[in-house]
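Here it is: the structure, laid out below.
With one protein chain withheld, the remaining protein chains of the complex are depicted in position.
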Amino acid sequence: MTSLVHNEMLKLLRKKRLYVIILIIAFLVPLFTYAQFKQIQTAAEKLGTDDWRTRLQQEIVDTQNRLSSSRIQDEWRKFLKVRLTQQQYYLDNDINPQAPGAPTFMRVFAENSIDLLLPLLVMVVAADLVSSEASGGTIKLLLTRPVQRWRILLSKYLALLLSVSFIVLMVGILSYLISGIVFGYGGWNLPLLTGFSVQGDELVTNSVHMVPQWQYILMEFGLVWFVCVAVGTLTFMLSVLLRSTAAVMGIMLASLIAGAILVNMVSSWESAKYFFMVNLQLTNYVSGMALPIEGMSLGFSMAVLAVWTIAALVISFVVFTKRDVY
Amino acid sequence: MTMIPALQVKDLRKTIKRKEIIKGISFSLYPGEVFGFLGPNGAGKTTTIRMIVGLIKPTSGTITIGGKSVTSQFTEAMKHLGCIVENPELYPYLTGWENLEHFARMDKSIPKTRLNEVIELVGMDRRIHDKVSTYSLGMRQRLGIAQALLGKPKVLILDEPTNGLDPAGIREMREFIRRLAREEGLSVLVSSHLLSEIQLLCDRVAIISKGSVIRTDTVDKLLAEQERVIWRVSPVDRAMQLLSEETSVKEGLDGTLITLYDSEQVPVWNKKLIEAGISVSEMKTQLPSLEDLFLELTGGETID
């Protein structure tokens, strides 16, 4: 099996997929770093102070002002309320959730890329893992070896897991290294609050506790990885089912974007919570953001993703081992 | 023959969407022989080959390679098989060497030294470290054969091996295949829709049409059975009439007549013609081309 995985990794590497992804990340991170830097700068300019308490207080007031506007949607209002309570909680406990520093940037970057950017990157690798062999005809040579089909597929899946992990790790490392140039490399021990949960409009804080940022980041990256594996597995299934890599990418792209849109408007459509793509923002549960749909929780979302992942794996293996190859 | 067949196909059937595509094909391949698989496009050659190499699961029937069943003992069976199905599609972004390494890694029994052996065998040592995307079709074909030979197979299956090659390449390929069979004792299954190719390359041939084998025999025998006599005579009409009384006669091109060859009867017919005052200016025997043969066997179904 190791030599099979070796083969798959070799092919992935030679197709330059991983390099392209690293390049994309290396290009995007400075962009966001600069944006964040600018944001901090303008905020400081506007308030005439770089004291984070004043800034956070200002944010709270801004939120309150938005809440009092009558033209605000109910979902948005709920979100803002939760946000408000949380900000107030940070303020009351004298914790700066946005303390600048490379680890903070890393965390915020991961939180913001979990539902679209990272799944897209994973998709680039997963989409043609099987379909390119089918469209390139090399599958005929691959399947006429003295190796069972399920082993070949498993080696491909393991290669996918490895490269997904590699991508997530690269996101972490690159965002840390690059943003550190601007924000400095410290801040691993910054205390952060987690354990917020939302019931209705209320933010429940009884299980809120403090964790150091490094642990927080490790947990969030674990969740990011989980999401990437789920998205990767679904793409993998499509790659098994379809010959055309473009079709795989198209379907995946459409559902991811649909997910990003749905999250903002499904609060009244309850059964939408069983879609995998509205459950991608796992990190929001850790940081205590409002949920798109009533009744969702970290456990629920992880379960939904796990079910989709397992179903996709079963379908992939059954189809791949039974299918006639023309 | 008492030899154990290297490849045996028994009553192979395949139904796709309730339509029977392969209707009970049986044949055997013996060590050291080159076996031709002849039929027009769409006759079921490729489907049959794909079933033999395990890409398609047969609806019923058995396939054994070196005594191992392709369906129930897949890995053991595949150890004895090397193949190129349709075009030799390799990874264009890898070098020839990396491609071979890649496939060698998939079979633990292949030693590293085997790579150099097959490269030498197909004569590719000069450009083996170049990317496959820079190779010509002939080189890809050779690399394809190299990968098929990696596992020292007993059976080599080549689907349309000369497709897209220039005449020199075709001759080279033909000699190469014959040498493999002769020197390495390989059984080679070659499919083609080109009769001339099969005629020159194969020891035995199975003629396949619409999903079933209509004839399996040695090429020599098939041809001998169909040996004919061509008569150049005048007047043609009268000769035709006389010969028709004895045997079946067809009109050939440029006013010749064609009858079957029968070593005892031909002198008798000749005498009869001469006695009737017909001048016989030419009389020769001719082996038919497989084209004629195919037309004969299938009753008018054309090739291509």
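Think of it as A and B in the order they're written, each chain with its own count starting at 1.
In this section, a residue touches a chain if its C-beta (ideal position, glycine included) is under 8 Å from a C-beta of that chain, and two chains touch if they have at least 3 such contacts.
FYI, contacts and distances are computed from a predicted model.
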Per UniProt, the name of the complex member that is left out, chosen from "GDSL family lipase", "N-methylglutamate dehydrogenase subunit B", "Membrane protein" or "TonB-dependent receptor": "GDSL family lipase"
Neighbouring shown chains of the undisplayed chain, as defined at the top: A
Touch with the omitted chain, as defined above, among A:116, A:219 or A:247: A:219
Sole residue of A:135, A:148 or A:194 that reaches the chain not shown, by the stated touch rule: A:194
Hidden partner chain, residues of subunit A it touches: 5-6, 9-10, 13, 18, 47-49, 51, 53-54, 56-58, 60-61, 64-65, 68-69, 88-89, 91-95, 161-163, 165-166, 168-169, 193-195, 205-211, 215, 218-226, 285-286, 298-299, 302
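Keep in mind that, in the parts below, only the chains that are shown with their structure count from here on.
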List of subunit B residues in touch with subunit A within their complex: 50, 53-57, 74-79, 81, 83, 85-87, 89-94, 98, 102-103, 105-108, 147, 151
For the subunit A and subunit B complex, residues of the former touching the latter: 3-4, 6-7, 10-11, 14-15, 136-138, 140-148, 322, 324-326
